[in-house]
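Just passing along the structure, written as structure tokens.
All protein chains of the complex are present and in place, except for one that has been dropped.
The chains carry the letters A and B, assigned in the order they are written, with residues numbered from 1 in each.
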Amino acid sequence: MSVLTAPTTALHPDRLLPFERELRPIARRLYEQVQHLPILSPHGHVDARLLVDDEPFADPTSLLLTPDHYVTRLLHASGVALDELGVGQGPLAEDAARRAWRHLCEHWAVFRGTPVRYWLESELAEVFGIEAQPGPATADAIFDRISACLREPQFRPRALFRRFGIEVMATTDDPTDDLAAHLILSADPTFEGRVLPTFRPDRYLESGRSAWVDDVTRLGATAGVDTGTYAGWVLAMEQRREHFRAHGAVSADHSHEDVGTAALDAADAERLYARAVRREIDPAGATALRRHMLLEMARMSVDDGLTMTLHPGVRRGHHGPTLSRFGPDTGHDIPLRGSFTDELRPLFERYGTHPNLRLVLFTLDESTFSRELAPLAGFYPSVYVGAPWWFLDAPDAVRRWRSAVTETAGLSRTSGFIDDTRALCSIPARHDMARRLDAGYLARLVAEHRLREDEAAEAIVDLVDGRPREVFRL
Amino acid sequence: MSVLTAPTTALHPDRLLPFERELRPIARRLYEQVQHLPILSPHGHVDARLLVDDEPFADPTSLLLTPDHYVTRLLHASGVALDELGVGQGPLAEDAARRAWRHLCEHWAVFRGTPVRYWLESELAEVFGIEAQPGPATADAIFDRISACLREPQFRPRALFRRFGIEVMATTDDPTDDLAAHLILSADPTFEGRVLPTFRPDRYLESGRSAWVDDVTRLGATAGVDTGTYAGWVLAMEQRREHFRAHGAVSADHSHEDVGTAALDAADAERLYARAVRREIDPAGATALRRHMLLEMARMSVDDGLTMTLHPGVRRGHHGPTLSRFGPDTGHDIPLRGSFTDELRPLFERYGTHPNLRLVLFTLDESTFSRELAPLAGFYPSVYVGAPWWFLDAPDAVRRWRSAVTETAGLSRTSGFIDDTRALCSIPARHDMARRLDAGYLARLVAEHRLREDEAAEAIVDLVDGRPREVFRL
Partner (left out) sequence: MSVLTAPTTALHPDRLLPFERELRPIARRLYEQVQHLPILSPHGHVDARLLVDDEPFADPTSLLLTPDHYVTRLLHASGVALDELGVGQGPLAEDAARRAWRHLCEHWAVFRGTPVRYWLESELAEVFGIEAQPGPATADAIFDRISACLREPQFRPRALFRRFGIEVMATTDDPTDDLAAHLILSADPTFEGRVLPTFRPDRYLESGRSAWVDDVTRLGATAGVDTGTYAGWVLAMEQRREHFRAHGAVSADHSHEDVGTAALDAADAERLYARAVRREIDPAGATALRRHMLLEMARMSVDDGLTMTLHPGVRRGHHGPTLSRFGPDTGHDIPLRGSFTDELRPLFERYGTHPNLRLVLFTLDESTFSRELAPLAGFYPSVYVGAPWWFLDAPDAVRRWRSAVTETAGLSRTSGFIDDTRALCSIPARHDMARRLDAGYLARLVAEHRLREDEAAEAIVDLVDGRPREVFRL
């Protein structure tokens, strides 16, 4: 297996730390403060049932490649069809899995300079002990090595969860979910982690969708409430949020085209809702209703204390033919221009200074970092600037974000790192990356005499540990 | 008073200079070229009466904390109510002032990485000789030390003005101001500085405001002109500008939601104006009238030579409840997306190449730096890119600005530094910061062999001294 000893970059102890000799020693010392702290992951997409079942992962491809649109998208752009990667096909036969894996390895060069490469190399090295770089010559050997690992008990989901040092991990769940998996985990004395559900009600706020009527009917059935009226919808939401809270949820997550909020008076809300129930609402009406509903969700967050997180500004399923064939989350969600100032004003007028509200704002539009997010978080006690998300969860983007946000909002008005991942094995690499980048950022402040090193050491612990605990009330 | 000797970062001689050893010596030499040049402050918000009265400052809180929304906003975001900080309450009793000061010191960590921290530490060190870092343990001692200083004659406004090396300082004034304070100062042989008024007519251009009719009536009374017609409004504006010019004004400053300019024909302007006088103008009409008026103000700048400065794109008083209770400028003005290209086209078609016009464009939307501001200033001889303003007046933002603007517009098409501050004591720290950052930027050009060091030395003197003198005809 000598091909597996070809060099990679993943395990250099100083990776991602500043290369400058004036900064590196400072950054190293700061990184050491947080390197081994437990992982707090208050927003992500791993399935709780994975940990309930604790079955071995099937194969390297379904573990690391097929379900991860960060990986498949760039392969698709490079000419590999999604079905060649197993996307949308359910469990893969071994030869299909191996063929997909070879595509990944043969196209390794297209990931140069991307965080996907960094994460995957870190996972191969740190989880599976593989230091060889993926490529045509190493594809099969790496596939076999991971496959062999996956048959060992220490590579089952719970064992990895423990080994990764995850203290808290949030999942993302539909309001109608019974959260049985979360209940089992919290009741299991042999499982020491906290796995928390997250309330994600987007579909129930989009009344122009063709499936909306069925969705809210199911929501009503789950809550034991008639959702034929807006008042019923509100009641059902409140009841399901309470169910989530009772099962450990700490936040509600919302992702719509924009973050517009605007109150309707009660009669108008009922009228629009009734129209939607009759499948007669027009796009403008659906948008107005959604903006009213989002304001209602903020009100509920004030009442029940679930931290409200907003992930707006993406055109989901940009390529219709791919969406039809392979389903959502297959790599062609494309960001839109964003804005927050006027859109959120009605929300802030009502709840912006309410001591119960915690609101985390994420963006994919970097122009909002210094223009809107930092100024909002620099005044409203309810607002935190969300960590760089999705396309922006990458070294240079994280640096731009810290640089753009900190001077107006400081360090304390940020959310702490959010991995937002579907890939369990990528969690430690992602958190470690964030810690290294924060160490580098703070080291620069120290070297420019803007911060003392003892303050920076205190600050980095707060970023890694203090922020998520405060923002998500962990 | 040993707590006052705990270390800070503020006084390191190389603070904010590049940390890289390849750059630092170059940057030091460049900085030395301008370190001691007199301060030219052609736009700011210090009150001229402060220097007329020359009374001792009341206490540290009303000097450094309460009136400065840069400081109070982040404390507010961190959970300190504005009334705890004395905002909107007039003069503070000593115990209230001390209590507010303690809030500041106890929350010192929230300012990490912000320019507020940098400015305040610089002021404490350089103005008051305090090198201790604010904190719970040092709060009272620092308060007492500053209080003691403030009773000394060398800490009165005029003495500080002299000690700071301020050659020119502009204030910001309402068109109806009689400018008596400026007259007193210019007539006083014992006061050697130049304190210039700035014509700021925003409120008179916003005809949809409820107080607009009263405002233009008062404007008319002041000018001795009937402002019942648009023609009268124009005449009144011209007369007040002449009054300002006679009292030393060099610029007129304008801040509206956008920089839209669009000519109305004379009859339409009168018609809209008449509707506004009857309090019947609708929002679209008010906007149309404002855009016509802004074009008229450009015409006046061409005629009378007042440099026109534009500070657009802020939603003022974003949080209604705070605005009602504490008034404007209390930390919740939030920027909006900006654009200039089409908005200013009517202005440029008419006056863009007129030799009399000087137009300085500021922005809070960084996406306009390279997209619009630099291309405009790189063609129109009337246009200068304004220094980074407000939220962007901070080390990393200044660096992004220089990087984004210079490659298209060069160095000479920028405005020179503008401190825009209400805080007299922060003026030297702010100008010094800008000089250090320019030294660092130019040092990089030298180290990359894009500029010779002797050229960089000439350039930095021009940025600090030449630009403001040319742009504002000082």
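Convention: a residue touches a chain if its C-beta (ideal position, glycine included) is under 8 Å from a C-beta of that chain, and two chains touch if they have at least 3 such contacts.
Given the structure is predicted, the values throughout are model-derived calculations rather than measurements.
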Per the touch definition above, residue among A:Glu152, A:Asp396 or A:Asp454 touching the missing chain: A:Asp396
Identified contact with the non-displayed chain, of B:His76, B:His103, B:His182 or B:Arg444: B:Arg444
Full-complex contact with the absent chain, from B:Arg28, B:His43, B:Arg98 or B:Arg413: B:Arg413
Of A:Asp365, A:Asp432 or A:Asp462, the one touching the omitted chain in the full complex: A:Asp365
Missing-partner contacts on subunit A, residue numbers: 7-9, 12, 14-21, 73-74, 76-79, 109-115, 117-118, 133, 315, 318-322, 331-337, 364-367, 391-392, 394-397, 400
Touching residues (missing chain, whole complex) on subunit B: 20, 22-23, 339, 341-342, 345, 348-349, 352-353, 355, 367, 370-372, 374-381, 383, 403-404, 406-413, 444-445, 447-452, 455, 458-459
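Simple rule for what comes next: only the chains that are shown with their structure count from here on.
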Geometric centre distance via CA averages, subunit B-subunit A, whole Å: 40
